[in-house]
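Missing here is one protein chain; the remaining ones are kept as they sit in the complex.
In order of appearance the chains are A and B, and numbering begins at 1 in each one.
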């Protein structure tokens, strides 16, 4: 890997470099500078601003009066925040777990020299192209207790069928899981499929000659080899779970009551609707810390491996 | 890797294949169901929806709901349909995608072919910016847009999407240019081409695949965005996703499910179109965004 480095300081007896040469050396940095400045200010600067706000007594508008950890105390004494955290745990675990399970299952099926792969793959993947708002709208209708799935089953003759999760406070969070899994599992499938296609075929042939059954080959060789894909899928899904806002808003609006509150909806409503900007900021900082805890070690290891 | 089933005897292999195909077909139907329901509902009359079976095909398909969703449906207090919002989204997406892609290409070019001490830190910081929860920048951005007089404007949303899309576009181009041979750049330097000439004449013309990937990725993300739209715009300046949500969740008047679904189809159409036309690149884009570094 050759790098193009800035020319070292010119010693007196050498011909002086012209102004044009100087410009040429600085040009790349000049081109990158605006983007970097934008990131620096609007990402890192704004994060610091938000952190600062979380230590103030801001309500409807930012007030730059120091409030210490007051906002954090208030955040962690909100029953709503606990509901949000609990929901995130349920949603996160199920969403990530089911997406990976279904994604891997479909990927393995698709990897069996399926004739119609070109038709099937887009079907599993298209939900990923949709907006969460569209997904939420579609599933809200599909799971509508009066007119949707329940009604359909009744029409089919299954009179006792009951599916009211969407309006049942105890179950509503699971409808978010269902819609989320529907949207993202096809993408996880595509990741696994790419991973499977990347496995050296000769290794599988060797295992077959060694007498391993298909199941054994998958369990002992292929799935362990897919470890990096598991990791990538986990990172992507965890990141989406923590950030997900639109899906809940479109599907349940955070309700019934606060039954599907997530940290993301909590942050938004406390900041913009309930005039508790400091608490909203504090919750945003908590979200950022959660994502940082997952992403930074991952990025660090990825970037380090790349350099070796 | 394929064909792990070869050692199984012929009979059980055939059974296994039947099972595989059956499972895949059932799964495919499940994945298609919401889209099917969305489409058929949008083509039904309200009476048919109330009385009938969600899974049934429309008895008397009509595009009345589509017409209404496009031009007459009430969003908030104005009853002019979603068409205005559709154009809002388009006016936001096109410049935001173009600007962020071009900047990403230049950044990737500098970060791979014109390295300077500290380039790793710069890239690392841009990469991490891809992952931050936007909630952590929402309040300051709202203040800034307000102060700059850009709140509730398309220009403001373009700016926001460029800022928070830069990390991704830079990542895509950096990874692509990383694999681009350094020798080509050296050859061009010896041939007498400068920084921008190398970029325009050598790098960009060979960046077709990654440009497509980046454009699709950015287009999908920006079109589908809801959080920035709902935070920084309101009323008639909202993008499509926000309008759709307002339409669907409004509790005034009679609930017109067919109109809701038609509006949802309109909101889904551009990204689905892109997906159908360039699905291959779409998947590659998602992967590139997923498998980082």
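Here is the rule we go by: a contact is a pair of C-beta atoms (placed from the backbone, for glycine too) under 8 Å apart; a residue touches a chain by one contact, two chains touch by 3 or more.
Quick note on the criterion: contacts and distances are computed from a predicted model.
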Which of "Chemotaxis protein CheX", "Carbohydrate ABC transporter ATP-binding protein (CUT1 family)", "ATP synthase epsilon chain" or "Ech hydrogenase subunit EchB" matches, in UniProt, the chain that is not displayed: "Carbohydrate ABC transporter ATP-binding protein (CUT1 family)"
Which of B:46, B:90, B:125 or B:184 contacts the chain that the document leaves out: B:184
Touch list for chain B against the chain that is not drawn: 181, 183-184, 186-193, 197, 201-202, 205-206
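In this section, only the chains that are shown with their structure count from here on.
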In the complex with chain A, residue positions of chain B that touch it: 1-8, 17, 20-21, 23-24, 27-28, 31-35, 37-38, 41, 49-50, 52-55, 103, 106-107, 110-111, 113-117, 120, 122, 124-129, 131-141, 143, 163-164, 166-167, 170, 182, 186, 194-196, 220, 223-227, 230-231, 241, 244-245, 248-249, 257, 260-261, 264, 267-268, 271-272, 274-276, 279, 282-283, 286-287, 290-293
Touching residues on chain A, where the partner in the complex is chain B: 1-6, 24, 27-29, 31-32, 34-36, 38-40, 42-47, 49-50, 53, 62, 106, 109-114, 116, 120, 122-142, 147-149, 151-152, 155-156, 182, 186-187, 190-191, 194, 196-201, 204, 208, 213-214, 217-218, 222, 232-233, 235-236, 239, 242-243, 245-246, 249-250, 253, 263-264, 267-268, 271-272, 277, 280-281, 283-285, 287-288, 291, 295-296, 298-299, 302-303, 305-306
